[in-house]
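Okay, so here's the structure we're looking at.
Note that one protein chain of the assembly has been removed; the remaining protein chains are unaltered in position.
Chain nomenclature is as follows: A, B and C, assigned in order of appearance, with residue numbering initiated at 1 for each chain independently.
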Amino acid sequence: MISDQQRILTRAAREVTDGQIVNLGIGLPTRLFHYLPDDMNVLVHSENGVLGCRPRQEGELPDSDMIDSGGAYIATRAGASVFDSAMSFAMIRRSRIDVTFMGAFEVDQEGNLANWKIPGKFSPGIGGAMELAQKVARLVVLCSHNDKHGNPKILTRCQLPLTASRCVARIITEKAVMDVTPAGLEVVEVAEGLGIEALREATNATLLIDESRLGRF
Amino acid sequence: MISDQQRILTRAAREVTDGQIVNLGIGLPTRLFHYLPDDMNVLVHSENGVLGCRPRQEGELPDSDMIDSGGAYIATRAGASVFDSAMSFAMIRRSRIDVTFMGAFEVDQEGNLANWKIPGKFSPGIGGAMELAQKVARLVVLCSHNDKHGNPKILTRCQLPLTASRCVARIITEKAVMDVTPAGLEVVEVAEGLGIEALREATNATLLIDESRLGRF
Amino acid sequence: MTLLNQKVCDLDAAMANISDGATIMVGGFGSPGTPFALLDALLASGQRNLTLIKNDANEPGIGIGKLIEAGRVKRLITSHLGLNRTAIEAMNSGEIEVTFHPQGLLAEKIRCAGVGHGGFLTDIGISTEIAEGRHEINLEGGTWAIEPALQADVALVHAERADRYGNLIYRATASNFNPLMAMAAERVIAQTYRIDTPGNLPIDTIHTPCAFISHVVQVDHASSQQGACLHDL
Partner (left out) sequence: MTLLNQKVCDLDAAMANISDGATIMVGGFGSPGTPFALLDALLASGQRNLTLIKNDANEPGIGIGKLIEAGRVKRLITSHLGLNRTAIEAMNSGEIEVTFHPQGLLAEKIRCAGVGHGGFLTDIGISTEIAEGRHEINLEGGTWAIEPALQADVALVHAERADRYGNLIYRATASNFNPLMAMAAERVIAQTYRIDTPGNLPIDTIHTPCAFISHVVQVDHASSQQGACLHDL
């Protein structure tokens, strides 16, 4: 049976189209790497200074000078380039990354994102998240629909310090694919076998659902 | 017999010491190139984006991608690097050039320099002169002592729009070598055969002359 | 954004849909790095009232000199016109409006747009003639002038070598303003002598990563080496 994470990642891979430049956030989004077809003209950006990274293949020796922003050994694919941190963030701030996938502690129906700090509990620093969230052309959040205590992560309004406001275009969880719209979160697809009511119960935000157009994933 | 320009350049070459980074302004200073010994560890910077240029040797084919800031074909010496205009001026603004030689329309006893604009007559733009004059660690002016009408170029106070204020350390003309000091221009050396009174007459600035210490060149 | 696999095109396609009144950055310091083939195509396509941003005005009869002489340029933002007397005459007669910036500040104003900043603080030229009209602020005990970022609708750049994705490598003093302008416009058109398969350019030697580039056009040396002022020292 497909795990929640596999369901999210399989669906997320369909967000990437041939010819794009993509950034993968630390954590779950990084694993999307393994779901992108090899034969696509897609370059994955990692903000520590590489455009065009790919997972290291079995038997391929690690290169200690070649890591991604999460500290994992990577390799590069044809068309890759490496550069300093100023150049790397120039691409980000100038919206030259087509789509970035990021995790979330909280995300809300206005498209606000909180994923860097839990006051008093977790504050390792902002890293590159703020600039990615604010500036990348399209931000897709990949996260579990609820936290480990079962509380909704999809909210009417974020409570934690924001990474950036009104930055999220789409949210993909194991339960649904939702687009941020002025009227609320428009549910585009629901997970196979999940009822609408169960989705509403797991969510603390205004969900717009047109069952006649609803997809399944 | 040695020409005025040769006298200036021969003397100016003694300003450069082994291990330095040097910028040569357009015009007379560029010709200093030919007066620097080949065996010195000296790199000549040209602000269009090269550190370590040298004159093209006889028989050496010109490279159309390799010019200096005056548009002359150059070559490079061992230890050279090429870079973009941002990097080139970073070196200048951060005072990483040890000495620059520049021409002057006017230079005064406070160390002010005017060499970019004659209102109504000559205003081709500022180029890199302002940043060089303001920021290079040591600015040596190389110019004729008087203009073509015989008027002094060494003044109490510049009249033309300034390139930069209080930027000049030393002035070398065919008549004298003068240092800018708080009390006026201290004459360090006088050209062979030139009398003190003749020097004063050719100059419109406070000259400090201690004949007991005066050198000749 | 242009897709990675759709950047290589011919001159006409690359230069299509540039409007009258567009602001266009042009690489090059004198002749080296000037995208002469793209400029000739711009001349042929007829837009008027252009604002050009270039370090200099090339020389009479070549590069942006041609555009100025053809009356196509309304405004020029530059550092120095020393090699082009016809451009100086056009400025003096009021045919073109010229704004001068110190060369390194011009470079940084362009880079500033290229990296997504609004401007920077400089101490260059304070209390000189070029300080007129600048805002000044006090910060941490010093006085600084604010230089706003300078962006363009289109940038025309010249690279020695490229790949199909738009990664660029410049050569020698033909680099100059090109890498900065290649980041600073909405649409960036690169001419180059050679377009490689992705993977053939050594990754540590790429100067401009492909993310910034919209179109790549192959040109021959003959169409892109112009300039008569070159001489020996």
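Quick note on the criterion: a residue touches a chain if its C-beta (ideal position, glycine included) is under 8 Å from a C-beta of that chain, and two chains touch if they have at least 3 such contacts.
Quantities reported herein were computed from a predicted structural model and do not represent experimental measurements.
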| item | value |
| --- | --- |
| Shown chains that the omitted chain touches within the full complex | A, B, C |
| Sole residue of C:21, C:46, C:71 or C:142 that reaches the chain not shown, by the stated touch rule | C:142 |
| Residue among B:97, B:139 or B:199 that touches the chain left out of view | B:97 |
| Hidden-chain contact residue, picked from the options A:11, A:117 or A:153 | A:117 |
| Missing-chain contacts mapped onto chain B | 18-21, 41-43, 45, 51-52, 76-83, 86-87, 89-91, 93-94, 96-98, 135, 137 |
| Residues of chain A in contact with the chain not shown | 26, 30-31, 33-34, 46-50, 55-56, 62-69, 71-74, 82-86, 88-90, 92-93, 117, 123-131, 134-135, 161-165 |
| Contact footprint on chain C, counting only the chain that is left out | 108, 112, 115-123, 135, 137, 139-140, 142, 144, 146, 148-149, 169-172, 203-205 |
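Heads up, the rule we're going with is that only the chains that are shown with their structure count from here on.
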| item | value |
| --- | --- |
| Labels of chains that are neighbours to chain A and to chain C | none |
| Per Cα centroids, the chain farthest from chain A | B |
| Inter-centroid spacing, chain C versus chain B (mean Cα positions, whole Å) | 30 |
| Inter-centroid spacing, chain B versus chain A (mean Cα positions, whole Å) | 57 |
| Residues of chain B whose C-beta touches two or more other chains | none |
| Shared-contact residues (touching 2 or more other chains) in chain C | none |
